[in-house]
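Presented below is the structure to which this report refers.
Other chains of the complex are left out, but the ones given are in their true place.
The chains carry the letters A, B and C, assigned in the order they are written, with residues numbered from 1 in each.
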Amino acid sequence: MAVSGAAAPAQLPDAGVLAEVALSADEYRLAVRRLERAPSEVELGVIGALWSEHCGYKTSKPLLGRLPTRGPGVLQGPGENAGAVDIGEGLAVVFKIESHNHPSAIEPYQGAATGVGGILRDVFTMGARPVALLDSLRFGPHDEPRQRWLCDGVVAGIGGYGNCIGVPTVGGEIYFDDSYRHNCLVNAMCVGVIEHSRLTRASAAGPGNPVLLVGADTGRDGIHGATFASVELDESSEERRPAVQVGNPFLEKCLMEACLELAGDPRVVAVQDLGAAGLASSTAELAHRGGCGIEVDVAQVSRRERGMTAYEVMLSESQERMLLVVQAGAEDAVRAVFDRWDLHSDIVGRITDTARLVVRDGDAVVCDLPLEMLIDEVPLRHPASRPPAATPALLAHDPLAERPPWPAGEALLRLLGSPNIGSRRPIFRRYDHQVGDDTVIAPGADAALLRIKETSLALALTTDGNARYGVLDPRRGAAIAVAEAARNLSALGAEPVAVTNCLNFGNPEKPEVFWQLQQAVEGMSEACEALGTPVVSGNVSLYNDTTGVSIDPTPVIGMVGRLEDARRHVRAALAAPGDSVALVGPIAAELGGSEYQRLAHAVNAGPRPELDLGLEARVQALVRAAVAAGLLHSAHDCAEGGLAVALAESAILGGLGCRLELAEAEASGPPSQGAGILFGESQSRFVISYSGESALQLAQLAQEHRVPFRVLGTVGGDRIVIGQIVDVSLADARTAYDDALTGPATATVGHG
Amino acid sequence: MRFGIAVFPGTWSDRDCAHAVGLDGHQAVMLWHKDRELHGVDCVILPGGFSYGDYLRCGAVARFAPLMESVADFARRGGLVWGICNGFQILCEAHLLPGALLRNASLQFRCAPAWLRVDTTESPFTASCRVGDVLQIPVSHGEGRYVADQATLDQLEREERVLFRYTRPDGGPVGAASPNGSLRDIAGIVNHDGNVLGMMPHPERACEPLLGSADGMRLFRSVARSMEREGTAAGVG
Amino acid sequence: MRFSSEVVVTLRPSINDPQGLVVHDGLRQLGFTGVRSARVGKYIELEVEAADEASAQAVVTQMCEKLLRNPVIEDYRITVRPLGGAPSSGSPT
C-alpha cells in the first residue's frame, strides 16, 4: 500500500523532528530498515509514541520480567489495563496504580485530575466498578510556598475528579523531601470489584468487527504526552509542553456507567481506554493483544477543533475516550447504550486479519505499519549500571554517634509535628472518602477497609513507599516498601493478597539510576515472593529529573488485602483504660534513614533498617491470627518515627494516654542510643493493646509464631509516659500532630 | 413502601440511597431524569452527586430535566420530596425551596462527620426523633453554604422550617467548626407545606453501625412511619 | 447573523464572597498593597445566531434569566456585538 507523506528513505529527518518524537537516530534507522522505506509523518509519530519509555517500556521491560506475577488467585497479571485477583464468592478485585508526575509538575490541578481519570478508566475498561481510589504524593519541603501551592493544586485536582465522579478516595500517602523539589510525584491507584464472569479484556477479535470510539471529542490535548514523559524536564519544558489536558469527570462518570452497563455483554468483544499516545497506542495494543490487525479512518473521528491533522488526531491525548470492538451487526444496540447517557460515539474503523495498523484519512492511507514492529520489536535499551560512588561513605556513617539535639519528649513532639508524620486530615477531608457506602475504616488509619455489600468480605487497601531507605539501599528500600504495605493490611487483620507498583525513578540513562532501578525490582520481587503477594499490575515513571538531578528512587507499592469477615477488624486507636500495651517484633536502635535523623541532623546516612522477611511474615501472621481470634483492641504498625510515634499515634487516635517502661531506651550506650530505641525505624513491628484476659493466649500465640513479644505497660490517663525519659500531655501531642500540615505560611501564592 | 430515587447524569448517591432504603425492606425505584413517570412512589429522593458536573452552578441544569417537572408537580400535590446534598441544591435552583447554596466558606470540599440538632419533629422527616436530638450524619460537599436574605431566614425560623442545624457533638453551637459557613448554621429546611426537605448532610451514609453511625436511619424510619400513618400517598403519586 | 456575546455574572453585593477575599489577601501578600477590594464572578462567552443585534441581546437576556444566573444571589451584565464588530452594552438588572 502506498503511504502518503512518506519521506525519501535515505536522509535522516532533522534533529528537531526526531527530538519531537523522542527517537534516537539509531532508532530511526532501525525503523527504516524494518520498513524498507522511510516512515511517513504519521508513522513517525506512531512509532515514536509506541517506542517511548512510557508506552514501550524500552528500558524497564527486561527488568520487569523478574517480578513474581503468578499466584493461585491471580486471574489477570500484568499485560492488561489492570490486574485482577480472585477474592472468593465469584468476585474479583481489579486494580492498578499509575503516575501522572510530569503533567502535575506543569499544571498541578489538571495533571492530578487527569491522572485520576486515567486510572479509573483502566479499571472500568475491564468491566469492574471502581470502588476506591488512593493517591501517593511526593513534594519538595513543606515550608516552601511553591511546594505548598503544588500540593494544594494536586490535592484539589484529585478531589475535584474523584469527588465529582463519585468514587471514594480512601487512602494514600504523602511525603515532603528535597529530592522532589523540581519533580513532584503524583501516583494514583484505583480498585474495582467485579463478578468473574463479567471481566472484559482489551483483546480484539473477529476481523470485520467494527471499532467504536466513544466519549469526548478529540482536541489537540497533550500531543506527545507519552514522549514528553520519557524525557527530562528542563527550562524549555514550559514551552514544549503539550496543550494541557483538562479533565471532565462528569463525562467520565457517564462513560463509566455506560461501560459498566455493557460489562460482560457478549456483543462487546473488547474494550480499551485511550491513555498515553491516544488512538495510536490504543488501536495498536488492542489489535495486537488479539493477534489481529486494525484499520481506522481519522476522518470519522469527531473533533473539538478545526483543522486537526491525521497526525494530531492519532496522537491526541484528549481525556474521557474509550475504544470498543463490537460484534458486527451489534453496533446500533451498543451505541444505543451510549446514546442513553448522551455520549457521542463514532465508528472509526474495523478489525482486520493483517496484523497491521492502517490509518486512513478519508481516501488516503497515512500509516501502514506492522503491529509486531510497534509492540514486540520495541528497541530495548540496556543502559550501563553502577552503584552511586557516594554510597559507601553514606553507609559508613554511624547515626548513633551523633549527639541528640533535644530531650526525648521534645523530639517526640517534633516528630508528631513533622509534615511527614502528622495528621493527614487536612488532605483527606477534601476527598469524599465515603461515597459508595462501603467505607468501614476511613483514611487516617494504617489502611482503608471497605466492606463488599451482600457478602461478609472486606478489602483492605494501602499504598507505601518511603524513599529514604532506598537512597541508602534501593534493594532493601523496595523490599521494605512491600513489607510495610503488607504490615498496614495485617494491622487491621486483613490478609495481603496482591500488589501493584509504580517505579518512580530518574533518568535511566545514568548508570546510577539504572542500578537503583535494577536493585529496586530485585528487592520488590524478593519481598513479594516471601510474603506471597504477586505483582499483578504496575507502571513505570522514569526521567524524573530536572537539570540533571534525579529524584531519590521511589518505588511505590499499592497493596490489596482481604478480610473474611468485615466486622472482624481492629483499628490503630487505643480503646480502653486498663488495657495492656505490647510490642510485637524486635527492639533495636536503627536510626539510618529515619525521619528522626532528617529532623535532628538533616542527613540521611548510615545503615538502613534490617529486614528479615521470614520474621516479617511471622509477625504479620501473628497479628492477623490475634485479630481473627478477637484478642486485640488495637494494632498499629511502627513506621516513620518508630516505636514512640506509633504509641503516640495510637494514644492520640484513641484519646487515651499510656504509661510504659522501655529500659533499653534508658540504658547507657552511644549518644543516640535512647533516640535509636524510641525513634529508630526498625521493621516488622506492631504496637498492640488488649485486655488482661487475652494476655496469656497472646503470649502463647507469639511463641507459636516465634515472634518477640514484649509487654510495655498500660493504657490510661491523659499523658504519654515512657519510663523517665518521655512525659508529654496527650493534648500537646494532639496539637503537634493535628497542625503538622496546617502550620503557618499557608501558600496562597501562585496561579489559579 | 416505595422510594423513588432520581438519577441525573452525574448523580452518585442514587445507589447508596437505594441500599439504605433496602435495609428496612423498602423498595427503591430508580427514576431516570429523561422520564416523567414517577411509578407511583411514596417519596421521591433527589440524591447527592454532581448532576451535569455541577458546572455553572450546582443543580442549575438538573432542575430543567423532564423528571423535575413531575417532581415539582408531585411536590405541589403534597408528595414527599427529599433532596440530599446535590438534591438540596437542585430544589433551591428549582425554587421549591428558598435560598441558595454557595461555595463552602473554606473554599474547600469537606468530607467529615457532622452533628445535626433536630429543631422540630413536626415533620414527616423527623417524626421519629425528639427535639434536641443530635444526629451524627456526615457531610460531603464543596458548595453547602446556605444563604438567603434576612426576611427569608426569619420566616424559616418563625415557621419552624429549619429541621436541622450543624452543632457540636454535645449539641452546642458549631461556631467555627461549621463545615461550610451556612447562615444560622442551617443544615436542612423544609418548604412552607413541610413536604419538601432539603439537607446537605448524607443520611444514607449513616444507616449501619459498621460504617460509623446509624443515625441517618432514623430519618428513613420517620418517613416510613409517617407514610404508614397517613396511608400511602395514593392521592398524590 | 452571528453575534458574540459576553455575559458577566456577579454575586449580589450583600452576599459574602470568600473567593474574593482570598484573591484580595493573596494579592496583598504578593505585595500589591494598593488593592482595596476584589470580587470574583463568572464570565460566559457565547456565540449566537440571531436576526439582528436587538434580538441577539434579547435572547441572551432570556438565557441569563432562565439559566445563566441565579436570581437569588446573582446579578448579570450582557454585551453583544456582531462577530467582527464593536460591542454594545446593556445592564438589565
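One rule holds in what follows: contacts are C-beta pairs under 8 Å (C-beta built on N, C-alpha and C of every residue); 3 or more make two chains touch, one makes a residue touch a chain.
This one's a predicted model, so the numbers in the text were calculated from it and none came from an experiment.
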* Give the stoichiometry of the complete complex as a formula in the chain labels shown, bearing in mind that each kind of chain is drawn only once. => A x1, B x1, C x2
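Throughout what follows, only the chains that are shown with their structure count from here on.
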* **Distance between chain centroids, defined by C-alpha means - subunit A, subunit B (Å)** => 36
* Asked: Once you find the CA centre of subunit A and the CA centre of subunit C, what distance in Å lies between them?
  -> 42
* Structure fact -> Chain-centre distance (mean CA atoms) for subunit B and subunit C, in whole Å, is 31
* Asked: What residues in subunit B touch two or more of the other chains?
  -> none
* **subunit C: positions in contact with at least two other chains** => 22
* Structure fact -> Listed in rising order, subunit C residues that touch subunit B in their complex are 14-16, 18-19, 22, 42, 67-68, 70, 72-73
* Complex interface listing, subunit B residues touching subunit A -> 9-10, 12-13, 15-16, 19-20, 48-50, 52-55, 108-112, 138, 140, 142, 202, 204-205, 207, 210-212
* **subunit B-facing residues of subunit A, complex** => 156, 159, 163-166, 248-251, 253-254, 341-342, 428-440, 442, 451, 453, 566-567
